[in-house]
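Removed: one protein chain of the complex. Kept in place: all other protein chains.
Just so it is clear, A, B and C label the chains in written order, and each chain counts residues from 1 on its own.
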Amino acid sequence: MTTVALKPATMAQALTRAMRDAMAADPSVHVLGEDVGTLGGVFRVTDGLAKEFGEDRCTDTPLAEAGILGTAVGMAMYGLRPVVEMQFDAFAYPAFEQLISHVARMRNRTRGRMPLPITIRVPYGGGIGGVEHHSDSSEAYYIATPGLHVVTPATVPDAYGLLRAAIASDDPVVFLEPKRLYWSKDTWNPEEPQTVDPIGRAVVRRPGRSATLITYGPSVPVCLEAAEAARAEGWDLEVVDLRSLVPFDDETVAASVRRTGRAVVVHESGSFGGPGGEIAARVTERCFHHLEAPVLRVAGFDIPYPPPMLERHHLPGVDRILDAVARLQWEAGN
Amino acid sequence: MTTVALKPATMAQALTRAMRDAMAADPSVHVLGEDVGTLGGVFRVTDGLAKEFGEDRCTDTPLAEAGILGTAVGMAMYGLRPVVEMQFDAFAYPAFEQLISHVARMRNRTRGRMPLPITIRVPYGGGIGGVEHHSDSSEAYYIATPGLHVVTPATVPDAYGLLRAAIASDDPVVFLEPKRLYWSKDTWNPEEPQTVDPIGRAVVRRPGRSATLITYGPSVPVCLEAAEAARAEGWDLEVVDLRSLVPFDDETVAASVRRTGRAVVVHESGSFGGPGGEIAARVTERCFHHLEAPVLRVAGFDIPYPPPMLERHHLPGVDRILDAVARLQWEAGN
Amino acid sequence: MTVMEQRGAYRPTPPPAWQPRTDPAPLLPDAEPFRVLGTEAAAQADPELLRRLYAQLVLGRRYNAQATALTKQGRLAVYPSSTGQEACEVAAALALEDRDWLFPSYRDTLAVVARGVDPVEALTLLRGDWHTGYDPYEHRVAPLCTPLATQLPHAVGLAHAARLKGDDVVALAMVGDGGTSEGDFHEALNFAAVWQAPVVFFVQNNGFAISVPLAKQTAAPSLAHKAVGYGMPGRLVDGNDAAAVHEVLSEAVRRAREGGGPTLVEAVTYRIEAHTNADDATRYRGDAEVETWREHDPILLLERELTARGLLDDDARQTARDAAETMAADLRARMNQDPVLDPADLFAHVYAEDTPQLREQRALLRAELDAEQEGGH
Partner (left out) sequence: MTVMEQRGAYRPTPPPAWQPRTDPAPLLPDAEPFRVLGTEAAAQADPELLRRLYAQLVLGRRYNAQATALTKQGRLAVYPSSTGQEACEVAAALALEDRDWLFPSYRDTLAVVARGVDPVEALTLLRGDWHTGYDPYEHRVAPLCTPLATQLPHAVGLAHAARLKGDDVVALAMVGDGGTSEGDFHEALNFAAVWQAPVVFFVQNNGFAISVPLAKQTAAPSLAHKAVGYGMPGRLVDGNDAAAVHEVLSEAVRRAREGGGPTLVEAVTYRIEAHTNADDATRYRGDAEVETWREHDPILLLERELTARGLLDDDARQTARDAAETMAADLRARMNQDPVLDPADLFAHVYAEDTPQLREQRALLRAELDAEQEGGH
């Protein structure tokens, strides 16, 4: 798949590039957050932006997340397009009132007169050896909040394309960045014209016939690995990368499950009340008579995110996924 | 069902009584919140407590929800049992960081050494003609947060029993009070010894054979009404009142659905990412081969809670529930 | 020989980073609220302005009364009256230029109307047919804000954005004494000071947050004393003295416009009515207290001043009253019409474009409504 012209880039670099291109193309795009300026962010995702565009375009804010998002609301009211960085998933919690009561609703509250084109970048998930409060998967909160788009890339090109789309969107977008994929590499040529994918379309990352793994973000590579491993067991697994949780691409997902007749939803977020329940329920509503087995879920346990030395037992891995696939009642049919 | 000795009481009165009895029985129980003292709360649920137990036991706090919950954490650390009132569902959002990062996790973070027996009372849901930010159903956020119990009564006796159980619990409990049932009445004798139900048990409110309505809180009376109306269509609906969302009573729910073979989950909260998805998914996992149709959901729309004059179109009502029951593929079997 | 000398070469130095950044003294409020009416300063006040304030106060009082009456007739879901606080409401609107922005809190319908918003559109939220009834961009008035203090960071962000764009726009944000306890108050003031954003924070200290008196809300010498902790000036003003409030706010607006940064203004006033029509104020305060404040009524104070200076005769008084009655009659008439509702509006403007999920839900509602119409129920 690699051509000579392409150089490997990390997801972090693609994200930086997306912001840089957006800022260059549109002077109303402003980046703000803790340490995003001089330092370039603790993950270096905003590296170089303050230097290139000045501190007024890429601003180190005081340390207060509600203040960051709240002032971003005001900036958006005045026609800017703020791109806000929350330093870690758990540190977005102080901004929840602003998010739920204002960001998600302003368009609706004002009959469409005051849209808020804000992108909220949230590094999320575990697997990076972080101590407590640094590895939460908080997507359940976001998807249950009408008025937000919730997007998460799993590949380097998607990181670029989806972030450009998020910044271009006239609606607020919670942009979940899988921390442990920041340093994942892909051959990707930032110098080429980049496709900007519309928000809301899932993609089949790997076609397969036996069952569908429905997943997103940090679990996509794990599912692809599981699909490879499954070949040894005689299963040909399809892997669907949702990319966008809201809006949800029912069409792509249901088409896949109708084809395969079996499905497992995989995510790192806790199981109870997590996105998996929603996904399993809507797949079942749409594909009931095609299902050979109930849609199963492989997810993080319903516990506070564990300490680094135990996280590997918490995170959905290849074995746990294959165990779930094995429980899809193969004896019964097909 | 009424006996002469019983006098009608409202759910609000039962809640007041529960706090009063808990405070009388245990001097470590303290009530705090906005306007809970002199005024007795905007819904009068804490009426009389400050007078009876003094302002140190029932305290009007400064107007800051994170501060209220955060100080309650400290009080619990020192051996008190705070009962915190959030004035309205949407005004609990500023306290989310304290809730998620501390209240839900302190026991776990300290290996069980520092449990936090805090009860967080949250008046929730709509149907009371409230203007924006006064009618949210925020249970999706709570159930996705491991470490919390999430409880909600639908009847007057349950309001008493579950609140007593919540206050007695050594774990933090989010106690969701259906606003529009505050003034619902039931014959209930507060002078009799009261049963305190354990948290985590659902109850079959109405036995039936055709299908199960799985519901909780403000939607319980609506489902009972729907079940009555359904008789005209020839359906004998079972109504399960969950009472506790966390822990979830899989046993009672699955037993019902295995019996009836069909289920509709009904709640006021938004559909996407709401509790209904979780419930439908877990019922399907457990009862797949007993199901004649996919578990359907009747829920609030995925929109910001609408203004009072439009709320009746948003709230799941009898007709919408019956429409869903009608879609349970009756032609196919049974 | 001192200890120091005994010790020889070692001389203490302050920590290297230490240089006091701002002189705190000018940031501290005066001990007494600033007043104009009835003082020497009143002589300087522009008669035209006083007359304008007077007319607006009378109009505002009438608006409050009419809106409260509408709740009794079931035409409004609820109304939080600003009776007694009209001087603050009116002065806030009048201190601003057209290009400026007002960020009202939920009690500030009157300021919104004084800014030019249609009196009926200003009540849409409280009537309950929609949330924000007016176009925020038409008169540069943000939506009436219910989650307390959350509008303050919005004002900061907007003012900051305007400054970045080179526009000399000022944002004035209103909040109650209770609202100052919220974290958002703190974060907003801090951002504003660090960014030197052109914002005026205007606290109406009306003595209560619903039932909770100020003494349970803060132990500070005054709320204006919070300003120094952010590095902005704090000003204390008699909130029932329309001329004083107008002067202090205008001065703060001017400072902000000229690049002098934000100001915190505390107006000491009183909520004469209950928290809203649904509240029972007798549960937490006595009549005597209310009576004292009635004697310090903003209209009374201004009327006295105008009368003493011969600026108000019976004619002028009557003109103001007539204008108020006309407004009230118009409001009544328009509010007595049932708003036109379309249930499909539920799905309007959740996103720029409906998600597939919303399209399905919209269709479901449509089908229900059609069935309802057919079924005739």
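In this section, a contact is a pair of C-beta atoms (placed from the backbone, for glycine too) under 8 Å apart; a residue touches a chain by one contact, two chains touch by 3 or more.
As the structure is a computational prediction, the values presented were derived from the model and not from experiment.
S.K.: Would you mind spotting which of B:62, B:127 or B:178 touches the chain that isn't drawn?
M.R.: Touches the omitted chain: B:62.
S.K.: Out of C:56, C:204, C:269 or C:357, point to the residue that touches the absent chain in the complete complex.
M.R.: C:269
S.K.: Sort through A:21, A:34, A:139 or A:197 and give me the one touching the missing partner chain.
M.R.: A:34
S.K.: If the hidden chain were put back, which residues of chain C would touch it?
M.R.: Its contact residues with the unshown chain are 2-4, 6-8, 10-18, 20-24, 27-28, 31-33, 35, 37-40, 42-43, 181-187, 190, 193-194, 196, 207, 214-222, 225-232, 238-240, 261, 268-270, 289, 292-293, 295-296, 304-305, 308-309.
S.K.: Could I get the residues of chain A that touch the absent chain, sorted low to high?
M.R.: Against the missing chain, chain A presents residues 34-35, 37-40, 42, 60-67, 90-91, 93-94, 129-134, 271-272, 301-304, 306-310, 313-314, 319-320, 323.
S.K.: In terms of residues, what is the contact footprint of the unshown chain on chain B?
M.R.: Interface with the chain not displayed, on the chain B side: 30, 56, 61-62, 64, 66-67, 69-80, 82, 94, 97-98, 101-102, 105-115, 146-147, 149, 169-171, 200, 246-251.
Basically, only the chains that are shown with their structure count from here on.
S.K.: Could you pull out the chain whose C-alpha mean position is farthest off from that of chain C?
M.R.: Farthest from chain C by mean C-alpha position: A.
S.K.: How many angstrom lie between the centres of chain A and chain C, each centre taken as the mean Cα position?
M.R.: So the centre of chain A lies 40 Å away from the centre of chain C.
S.K.: Go ahead and note the Å separation of the Cα centroids belonging to chain B and chain C.
M.R.: Computed from C-alpha means, the inter-chain centre distance equals 36 Å.
S.K.: State, to the nearest whole Å, the distance from the C-alpha centre of chain A to the C-alpha centre of chain B.
M.R.: 31
S.K.: Give the residues of chain C that touch two or more other chains, as numbers and ranges in rising order.
M.R.: Correct list: 130-131, 147, 183-184, 350, 355, 357.
S.K.: Going by the touch rule set out above, which residues of chain B reach two or more other chains?
M.R.: Only 66, 90, 93-94, 132-133, 272, 301-304 qualify.
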